[in-house]
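A protein chain is absent from this complex, but the other protein chains hold their places.
Right after this comes chain A.
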Amino acid sequence: MSTGRGTKPGSDAGGEPISGTAPISGAAPTPGAAPAPSAGTAPGAGAGVAAGPGVRSRRRTVPADRRAPGRSPRRPLARLLGVGQPPPEGGSTTAHDLAVRHRLLLTLSALLTLSLFLSYQGVHGDANPLRTSSAPAVLSLDTAQYALGQAQKAANSAAPTSDFQRQISVAVESLSAAAADDVGGTGGRQTLQTIAGLITVYAVKVQQSQLQPDGSALREAYLSYATSVLTEEHSGIQARLTALQRQQRHAVQQQTSFGPMMWLVWVVTLLLGLALAAALLETQLFLRRRFRRRFNRQLLGALVLLAGGVVTAVLFTVWTQQGMTDTRVLLDRSLTGRRIPEAGQDTASYLAHTGFRAAAAVWILIGGILLMTLAETGLRRHIADYRFRPR
């Protein structure tokens, strides 16, 4: 919007009144001769400075009412953002203000992008391992523990039964599944191999006992050896499995907890989001005042993108976190019998779509880049209008 009417195009918008010190500042650019930049707004137009090609040769004069009576002190925000000194006494502050906002928007966008990415990853980064590895591993260990208990019952029966072999097979397969889920890393793998070896020994000792006549000393002896392999304190199969279960449940708790650090990161992220939204709005108003533009489309787009992105990220996070919490509650105690497959189904439903939501993390980075691009393009032309160079 052209401001030149020879009056105070900026002052009515709360901006800097123009000086009217001809030829440019107060003069309305002749339509066609001096196309006003920024949709007809000369830089400094309010400042009334025509910056189009047609006015390059014109002597620029800064409006008087933009001149401070003394040298403006450099404001803290500008100092923080590394913006140069404000103009000397009487100089226009528009370019300086633009530079401050430009850098502020880019800095906030970068910080928010990084913060949102990290806080999002902090929650969703654990969702995939929980869904594909940790939760199934807990259930596998529960299955193995339960099967071994059933096997011991079968081993104590007077005559050999096929149930013993079946339960041993279930236990071994469950351990293989747990190993495939990478329970406890290297140490966990070693423990699982040890347990698998012990299960073999246990099965052999039970079979040896079952080959002896009922009531014989050898039968009792072999069964006692088998029982000690299974139940020995600290080093028996069950003790090792219990320790591994405890370790795995602890891993699940760590993956699903939303601790103080996570709260802090998310609060910081949301504050950064609010700050960026406020900065975008303020810049929008600033541009409206200074350049008489109702809207800056790029900045408006950035605001919409910001709001949509943050809301989506928060919603995704709430849904995923809720699923993870439900999973933790479900797996927090040892399960037996039919409860184990049921828990598997429940877990799958709780953690459904978490993979898709976790994969959305990359869109935070893309969105951040887009946000910065919008902020950059939204302000760039105004800044370019204010690029001065010596003649």
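Rule of thumb we're sticking to: a contact is a pair of C-beta atoms (placed from the backbone, for glycine too) under 8 Å apart; a residue touches a chain by one contact, two chains touch by 3 or more; residues count from 1.
In this text, contacts and distances are computed from a predicted model.
One chain of the assembly is not displayed; among "Carbohydrate ABC transporter substrate-binding protein", "Aspartyl/glutamyl-tRNA(Asn/Gln) amidotransferase subunit C", "Multicomponent Na+:H+ antiporter subunit B" or "Thioesterase", its UniProt protein name is "Carbohydrate ABC transporter substrate-binding protein". Which of A:A155, A:V206, A:V229 or A:V252 touches the hidden chain is settled by the complete complex: it is A:V229.
Within the set A:N156, A:T194 or A:Q253, the residue that contacts the chain not displayed is A:T194. Residue-level contact of chain A with the missing chain is found at 37, 43-44, 49-52, 55-60, 84-88, 91-93, 95-96, 99, 106, 110, 113-114, 117-118, 121, 125, 186-187, 189-191, 193-194, 196-198, 200-201, 205, 216-218, 220-221, 224-225, 228-229, 232-235, 365, 368-369, 372-373, 376-377, 380-381, 384-391.
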